[in-house]
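One protein chain is absent from this view; the other protein chains keep their places.
This part shows chain A:
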Amino acid sequence: MPVNETLSNYSDMAYATSVVIYIAAMLLYFGEFALGRVATAAKAKETALVGAEKSAGSTGAKDVVGHVPSQPKRPMAERLGGMAVSMTVLGALVHFGSLLTRGLATERVPWGNMYEFGSAICLAAVLAWLIVLFRQLRTARREATPAQLRGLGGFLMLPVTLLLFLSGTVLYAEAAPLQPALQSYWIVIHVAAAIVSSGALMFAGVASVLYLLRSRYENNPLKMTKVGSRLPTSQALDRMAYRATVIIFPVWTFAIIAGAIWAEAAWGRFWGWDPKETCAFIAWIVYAAYLHARATAGWRGVRSAWINVLGLAVMIFNLFFVNLVVAGLHSYAGVPGS
């Protein structure tokens, strides 16, 4: 199984390009966020207090996302937001191309080591974000205006670009065939499920962090005014975090069970408290606690949001610490030179 050098070079180039595009998208999101004041801050305050969603009125309703708007007279902020979304879509396409060419170059799934895995998680997170954005535009019952919703974009792109940067530098691994332990169709099932869930949970975690900021502002509009007033309502953020988690929790469960089935064939036992298994278990428990907390009086709202943030922290810990520091069976999924 020789590696196709040309394709793998294309893949690296596409990767770098996608990072640049994502950074541009992030800056545009933040640009909209910063300029948004003129149009929305005053209203947003009153929105927050009244709890209604109909402020910022007619503007974004007819936006075609992914299309750089050309009508005159659109406020600068709106235009930046539209561009940010277009850039995100473009970035995701290039990013997908990077993974695709990696896979073609090595004739295997493009998630056989930590660099590829990190990259795929980021793509999953970006896609989760785009799906939420487009769905939100479609549904009649809006919890946030597109402009408000886009306020989330920059905060999502921030960890995405950071993780991509880390993957592309510290964790980068040359394209190579899979080692024997990974030569199994379970890599398609188990790791794909882990990627999709990690990406979606990353989105959910960001939404919960923003929920915490926003609810501080809503409880006292003098706190966090600059950031808080431009975020979607706490209700919308809470609901996004909850829905993403609820949808992905069975997938995450499946990823762990698929891992156990694979481990039975690869390592001689289906569960052995290997560090990654243990961490996956802990993360699972934390998300289960989140779902329960949402249904328990007194734990809704801020407390359950904290649990979701904790879940994200465990996932990140699992990704970095367990792969890089602790020696476990998963370590081969690893890092150059180890």
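What we mean here is this: a contact is a pair of C-beta atoms (placed from the backbone, for glycine too) under 8 Å apart; a residue touches a chain by one contact, two chains touch by 3 or more; residues count from 1.
One rule holds in what follows: contacts and distances are computed from a predicted model.
**Student:** Given the choices "Cytochrome c biogenesis protein ResB", "SLBB domain-containing protein", "Imidazole glycerol phosphate synthase subunit HisF" or "NADH-quinone oxidoreductase subunit A", state the protein name listed in UniProt for the chain not shown.
**Tutor:** "Cytochrome c biogenesis protein ResB"
**Student:** Pick from A:Met114, A:Leu163, A:Ala204 or A:Val286: which residue touches the chain that isn't shown?
**Tutor:** A:Val286
**Student:** Sort through A:Gly97, A:Pro177 or A:Pro221 and give me the one touching the missing partner chain.
**Tutor:** Answer from the full complex: A:Pro177 touches the omitted chain.
**Student:** Considering the complete complex, identify which of A:Val227, A:Ile261, A:Val302 or A:Leu324 is in touch with the unshown chain.
**Tutor:** That would be A:Ile261, which touches the missing chain.
**Student:** Going by the touch rule given at the top, which residues of chain A touch the chain that is not shown?
**Tutor:** The list for chain A reads 1, 51-53, 139-141, 176-177, 179-181, 183-184, 186, 235, 239, 242-243, 246-247, 249-250, 253-254, 257, 260-261, 264-275, 278-279, 281-282, 285-286, 288-289, 292-299, 322, 326-328.
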